[in-house]
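The complex appears here without one of its protein chains, the remainder shown in place.
This part shows chain A:
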Amino acid sequence: MGGQGDVTVLGTVVSPFALRVRMALYLKGVSYEYLEQNVFDKGELLVASNPVHKKVPVLIHGGKPVCESVAIVQYVDEFWTGAEFPSILPADPYDRAVARFWAAYVDDKLLFPAWIGILRAATEEERDEKLAATLAVVAPMEEAFAACSDGKAFFSGGDSVGYLDLALGCQLFWLEALRSMFGVKVIDAGRTPRLAAWADRFLETKAAKAVAPPPTAWRSTPVSCELSGLLPQLPNKYL
């Protein structure tokens, strides 16, 4: 297969969607060239590879771009397939549907109240309101974890991470940043103990450690910079 060694990822160090793609590649043992993008001064390669959205992440494989993290992760799973590669999505169609349902839920519902809501809140009161909305979104995932994990460590139902682990796991880094900035705990052992334990396990995995943004990525920058850095990376539906 031509171009198999030729993989490039365009991302930003804090974008959860880029982190998701990079973790997927890590799981498959695929090496790639990583190109950090400046979303305020978009490079030619980004614009040429994703002319429709001009956003990260983009995977370029053998010269051909793949855009949208959901499409990219499934591409990675489907291209690097076979006995020598771990699977990201489960084999059974029903299990795949459940994983896709919850991943879509996370992408549609968690991001908006959590990031934009909590980050942008003008008052303590508004922040509490947005936190409450976020907690309401997270709550059903405690039950979902019990159902999907089947007694094992991860949503995949096994001892290593899968599609839904990546979908929710890539958000953990920013949730941690929110905690250090505002003291808000979105995934909290008191409210959602199984989910909290899963989150700790996820962050300890090699895949998560391989891509985790350094503390300097957010702790040393003022909130307004982080906010303006975050906005251009958001999925279109939030803008």
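The rule is short, and it goes like this: contacts are C-beta pairs under 8 Å (C-beta built on N, C-alpha and C of every residue); 3 or more make two chains touch, one makes a residue touch a chain; residues count from 1.
Basically, contacts and distances are computed from a predicted model.
One chain of the complex is hidden; its UniProt record names it "glutathione transferase", one of "Radical S-adenosyl methionine domain-containing protein", "Peter Pan-like protein", "glutathione transferase" or "Aldehyde dehydrogenase".
Note on the undisplayed chain: of the listed residues A:54, A:96 or A:120, the one touching it is A:96. Checked against the full complex, the one of A:10, A:24, A:46 or A:72 touching the unshown chain is A:72. When the full complex is taken into account, the listed residue touching the unshown chain is A:140, out of A:29, A:43 or A:140. Residues of chain A in touch with the missing chain: 52, 61, 64, 66-68, 70-72, 74-75, 78-79, 93-94, 96-97, 100-101, 104-105, 140, 235-237.
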